[in-house]
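I am attaching a structure below and will ask some questions about it afterwards.
Heads up, one of the protein chains got dropped from this complex, but the rest are sitting where they should.
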Amino acid sequence: MPDLDVETLRQDFPILSRTVRDGRPLVYLDSGATSQKPTQVLDAERDFYEQHNAAVHRGAHQLAEEATDAFEGARVTVADFVGARPDEVIFTKSATEAINLVAYAFSNASAGGDLGIPETPATDRFRIGPGDQIVVTQMEHHANLVPWQELARRTGASLRWLDVTDGGELDLGNLDEVVTERTKVLAFAHVSNVVGTINPVRELADKARSVGAITVLDACQSVPHLPVDFDELGVDFMAFSAHKMLGPYGVGVLVGRAELLAAMPPFLGGGSMIETVLMDHSTYAAPPQRFEAGIPNQSQAVGLAAACDYLSQVGMDAVAAHDREITQAVLDGLAARPWIRVLGPLDAEKRTGSVAFVVDGVHPHDVGQVLDDSGVAVRTGHHCAWPLHRALRVPASTRASFGPYTTADEVQAFLDALDRVPSIFGVAV
Amino acid sequence: MPDLDVETLRQDFPILSRTVRDGRPLVYLDSGATSQKPTQVLDAERDFYEQHNAAVHRGAHQLAEEATDAFEGARVTVADFVGARPDEVIFTKSATEAINLVAYAFSNASAGGDLGIPETPATDRFRIGPGDQIVVTQMEHHANLVPWQELARRTGASLRWLDVTDGGELDLGNLDEVVTERTKVLAFAHVSNVVGTINPVRELADKARSVGAITVLDACQSVPHLPVDFDELGVDFMAFSAHKMLGPYGVGVLVGRAELLAAMPPFLGGGSMIETVLMDHSTYAAPPQRFEAGIPNQSQAVGLAAACDYLSQVGMDAVAAHDREITQAVLDGLAARPWIRVLGPLDAEKRTGSVAFVVDGVHPHDVGQVLDDSGVAVRTGHHCAWPLHRALRVPASTRASFGPYTTADEVQAFLDALDRVPSIFGVAV
Amino acid sequence: MDLYQELILDHSKRPQHAGLREPYDAQTHHVNTTCGDEVTLRVHLAGDGPDARVEDVSYDAVGCSISIASASVLAEEVIGHTVAESLHTFDAIRSMLTSKGEDPGDEEIIGDAVAFAGVSKYPARVKCALLPWTAYTDALARAGVDIADASATKSGV
Partner (left out) sequence: MDLYQELILDHSKRPQHAGLREPYDAQTHHVNTTCGDEVTLRVHLAGDGPDARVEDVSYDAVGCSISIASASVLAEEVIGHTVAESLHTFDAIRSMLTSKGEDPGDEEIIGDAVAFAGVSKYPARVKCALLPWTAYTDALARAGVDIADASATKSGV
């Protein structure tokens, strides 16, 4: 396995050389919120605009052909990157939209009338109502919780969840009571965006399959950090966002098993997702077009494909190994500071991407401010995972999160900056 | 009013100097599908990525502050550009999503349970069911038709529509029969994306208001070509897409009257749109955040703001005047060719942005192919407005559409290329 | 323009075997959403399996010159042949159409369809040319033909 050459790689990220707060070098430890983007990704988008820009799928002219090739080529690249088939890849605006798309497939299939698609037996798996159950976990990002709460509200189904242990792992002790024959969907994160825990996807997917429930994996924090293979994971749907994996804003991906996508009614209605349109009703195209209404985020899809290429070239094994080293260094550094309490697993093998912690007696927002004053960018608050914080009995936390460009020196700068906290706030060390 | 200096302006669009099909200069007449983007817009996006990139609204560090300022600044610029207030501007991924957002507000308000927002009397205006009516027109782009068909299916409300005359204008003869006390929503285009007709917005908005119906204006083809003022138009909602107005892909706008937005339940659930999240339910933030779940399309919003600035600098009056000149030249050129039949109003004052036509005996796809072979990029087909083509009794059409960079020479090149059609397909001239 | 060969223009202006006829075993309706081409197509077979004979293909095609000419050539090339032979012809045409100009097509196998070689350089038009063929294979399937099996048979010849 080739090692990741961080210093060379960093040259692709001009923003990492800038300074903040009166000339301090930027130490960017907020990649869990959004990653920085390499020049190659920005160039790919720009080249699309400057050389091939036209609406895809619609024009009968050369630019339109070139644009369509670039867009559909991006779909193939992204599919390859995560072990899926191109027709299983749907470009959305974000992971958030991807998850909502699946949630709305359930309520849309459950409303009356003609769905405008050839229904299959699988269509019934999306029909949900009172008595049915939707299962999530306490560890979810709001993006994989709120859509399911709203689906429950819209349909009268009820919401249940798996708990989180004090150690920040999923509590599977009562899995058999929570996931039952009444469960229609099981939605969970591959990797927690707060505590970094890597969840046992196979075990959960197998359990869901055994009761006939559809699985929806939030892969936002795994795809940027680990080699991910949709087929191997054994889930039905998987969502992730480009901007967390060196790609642009405005594009996310829903990967779905072909036979389920085919059975699902559309989400957004509009151009390019139709088969025939009459005034009083329409019929809809096959996936993936059925779920890509309107002129798509074509330049962004091209940018995402460039990000996949970039990561493939670095090698996802190398990315994962590098992430483990950084995580280990952070965990070691924090362990040496007894006034800091790390949330989640203390074993670096069980986690990836980010480390969240609290300083008892100092609010995370204040910790983050001191770090910011030293040029270290972290995130503070509940990180869109409020229930997880409640489960761990902390109001909020400070999170340092990493990318392939994170260096050991940056970890040291982060730890040094942290050491300013006790004296400012009078914490005993 | 300053004139538009097309030749100088074109230097901002490098793609316009490229060649297609064996070295022929590109004549881009497909701006109705998507416009080209000036360097200023591409630079604004790139500068955001290279200098200020971070997740907005979330971090307590300098980059996050800069990114938030840029994103919220973009909202102010866009609001100013269309005569709305910043808190009335919601960034979506496209006009398509913007319209669907409003359609889902109706069905989501109509489902049972606690909406998670402070309901107001206006919330009831979004409750819809059997016996209620949704009104559209035969002129609509699929993006302003399919979402309403689907809303009707989901709720049991019925869909009605205003017809189109043979001349390609809205038939308001039976307006009073179609829009009645049972009408909950009236959705219509400001400007047709096929025949270019400018519709009488005020008259329709007044009628809707008189029966208590909510108006949804599809402004995709007006905002790029005409000065548009939300307040003056008197509609409740207005949708448009950045990529048709010199801006990037992946961002659209929904403008909505503040008191209606406040009364609407959310559409996509996820981060940043919440107030409090518990496991079993959540409450939601005030607009516009309520409708912007997840990390937004921040760089794209910045790019759209740059497009608004660009258009403002050129001057929308100058853009409109230039568009009228080009439209007139195209109409004159086509009128001189009796084997061509123009769809829609023959009076340039009644239209903007595009001219669609048919050559009797030659399929539009074949016409477009001949143009493409001459380097002229147009669109052929039903242009996502199938019912309009049925109403006009043509299966499809060829459409030339314009931007501020379109020149009189390009119009001539287009007409010259058209003149190849009769001989190739044996049409009598 | 090398796209519009005389043969294509002729077929599009005077489509062979056009119209919908009785008797038939299966009918399909296919649409090319990009440009609104539509074809309704019927097949009438004699016999079973790969060796069944295509007694008739009748159709109603609305669309561009490429899709109408393609329907016309299809009918010419297919009527009177076995199902397996017709699928072999289709394979050869498809490989030509999707070759981006690389495969000029073999007139021995595909007959007048060689005139469509130029189409392969225009991805948006490939769909038009393929439309009648996908309607045809779909109709065969509905008439009970095991397509995979039938094409394997002929290829194995």
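A, B and C label the chains in the order they appear, each numbered from 1.
We take it that a contact is a pair of C-beta atoms (placed from the backbone, for glycine too) under 8 Å apart; a residue touches a chain by one contact, two chains touch by 3 or more.
The structure presented is a predicted model; accordingly, all values stated were derived computationally and were not measured.
Colleague: With touch as defined up top, name the shown chains that contact the chain not shown.
Modeller: A, B
Colleague: For the chain that's not shown, point to the residue among B:228, B:274 or B:391 touching it.
Modeller: In the full complex, the listed residue that touches the missing chain is B:274.
Colleague: Can you say which of B:4, B:26, B:41 or B:60 touches the chain missing from this structure?
Modeller: Checking each option in B:4, B:26, B:41 or B:60, the one touching the absent chain turns out to be B:60.
Colleague: Can you say which of A:46, A:141 or A:382 touches the chain missing from this structure?
Modeller: The one listed residue touching the chain not shown is A:382.
Colleague: Using the touch definition up top, pick the residue from B:68, B:155 or B:241 that touches the left-out chain.
Modeller: From the options B:68, B:155 or B:241, the contact with the absent chain belongs to B:68.
Colleague: If the hidden chain were put back, which residues of chain A would touch it?
Modeller: Looking at chain A, the ones touching the missing chain are residues 362-366, 369-370, 373, 380-382, 386, 389, 395-396, 424-426.
Colleague: Of the residues in chain B, which ones touch the absent chain?
Modeller: Contacting residues on chain B, toward the hidden partner: 57-60, 64-65, 68-69, 274-276, 285.
To be clear about the criterion, only the chains that are shown with their structure count from here on.
Colleague: Would you identify the chain whose Cα-based centre sits farthest away from the centre of chain C?
Modeller: Farthest chain from chain C, going by C-alpha centroids: A.
Colleague: How many angstrom lie between the CA centroids of chain B and chain C, rounded to a whole number?
Modeller: Chain centroid spacing, chain B to chain C, equals 39 Å.
Colleague: CA centre of chain A versus CA centre of chain B: separation in Å?
Modeller: Averaging C-alpha atoms per chain gives centres 30 Å apart.
Colleague: Taking the mean of the CA coordinates per chain, how far is chain A from chain C in Å?
Modeller: Roughly 45 Å, centre to centre.
Colleague: Where in chain B do residues touch two or more other chains at once?
Modeller: 365, 369, 380-381, 386
Colleague: Which chain C residues touch at least two other chains?
Modeller: 34-35, 122, 125
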